[in-house]
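What follows is part of the complex, with its chains left where they were.
Letters A and B name the chains as they come in the text, with residue numbers starting at 1 for each one.
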Amino acid sequence: MFPGAVAEREAADYVIVGAPLDVSTTFQPGTRFGPDRLRQFARTFDDYDPHTDAHFSSLDVHDHGDVHAWDNAAEYLDYLEGVVTDVEWDDAVPLLLGGEHTVTIAAIRALDPDVFVCLDAHLDLREAYDGNELSHSTVAQHALDVADEAIILGARTGSEDEWQRAREDDVTIVPPEDVDGWIPPESLAREDVYLSVDIDAADPAYAPGTGTLEPFGVTSREMRDVVRTIAPHSVGFDVVEVNDRDDGQAATLGAKLLREFVFAHATQ
Amino acid sequence: MFPGAVAEREAADYVIVGAPLDVSTTFQPGTRFGPDRLRQFARTFDDYDPHTDAHFSSLDVHDHGDVHAWDNAAEYLDYLEGVVTDVEWDDAVPLLLGGEHTVTIAAIRALDPDVFVCLDAHLDLREAYDGNELSHSTVAQHALDVADEAIILGARTGSEDEWQRAREDDVTIVPPEDVDGWIPPESLAREDVYLSVDIDAADPAYAPGTGTLEPFGVTSREMRDVVRTIAPHSVGFDVVEVNDRDDGQAATLGAKLLREFVFAHATQ
């Protein structure tokens, strides 16, 4: 159980769902251990948050446990979409623990947001990768099947086609250098937003335990500020691409950002 | 390049093929780094082998490099089968570096052996795993589509169905306790054999860097003796399921067993 997620399912305002999918990771695998790592390194945090004057354990967070993953990503996403839909029908906000970024597709399909906001080193705007249309590198593309707009913060790499796609009107790229002090468009306040945190948005110094490390990234505080800014407008959240190949940095940061999301969302 | 594999392809009697497939690993992923690890830890070995009075670098071994893997196992196995077939047509013996055990299926299909001999903790006699008919746990079952007989040494775990399947006439199980001093059936000398080494046959003390650790296994010397016994009758060989999650034990053992195979095969 995620520390402090003590609410019963019926009473929950937030439902944590572990989604340890790990089939399309390109370089270093291990995101299947992401949900476990995130829960483990969250033990270190105080229950109380001075920024919002709230206790995490009082915010009615429930931990659903993990949705056991198998090899067929398409089937898995279908099933996971159902789990997330159930959460939404219960009027709770789903909080996914990845697993590879692909799991975000299930949440987007279930929640049907207007805007997809994402912290990521990568554009994830591919049509497919090595022929796989459900690769982690297609997430933003899939999100745009559902959402009207995508905002990708911290993005610094992609294929030439992805960068071309990113120049279209429905995509906004905020490079790492511009994340500090970034202000979202005013319209965002009137939209349903889904917020996805690919931990590799961070510079590898802050989150080495991820599949594809990309230098020149965002700092942990910049990620926190984005989460605090976007959370109040969000209908769902995830933190993905954390693996077990570091000394806890990635999991600690990811778990903390999940808590920041809940504090900011609950006390808006 | 595998150390000592200095032959040109045309002149080669043995061709090493890296097959870093890593999609169906059940527990700990990382077999995609297997070929690299095996080559790296093989640097530590002397070229000369006192047991056979031969130099590895004189045995005409060529390293083909890796066959880059992608997510679709079925397509990958088709492609890999072609690569192995090419090796056979050149009258060379293919030596695969896994990658997950699934890659063995490609080699079996290409080489069409009479007998499948395997060192493995697992029976690998499933029809499918989580719906996946190309899971690493189906290898022996696939082998029996081609071969007349399977001999699995060191096997100590499987599903109830697998154990039932193992009781049929075409399967011989040699439990870990009986591997020491095991003598193959005489008929083996008249057959084409394929020898597959799943490194998890070893007790985890000898090879912790693998996906599914299973205690009470075989010692490194027992594995060596099986390789020396079977190699002279073999038309192909692989070592699979080595990952990068230990301090070099699994890769060192795997690379050494590959060399034992070549020495025993070449000097028979």
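The working rule: contacts are C-beta pairs under 8 Å (C-beta built on N, C-alpha and C of every residue); 3 or more make two chains touch, one makes a residue touch a chain.
Here the structure is a predicted model, which means the values were calculated and not measured.
*Asks:* Please state how many copies of the single repeated sequence make up the complete complex in this structure file, given that 2 appear here.
*Replies:* Taking the entire complex into account, the copy number is 6.
One rule holds for everything that comes next: only the chains that are shown with their structure count from here on.
*Asks:* Centroid of chain A to centroid of chain B, CA atoms only: how many Å?
*Replies:* 39
*Asks:* Okay, in this complex, where on chain B does chain A touch?
*Replies:* Contacts found on chain B: 22-25, 29-30, 32, 70-72, 75, 130-132, 135.
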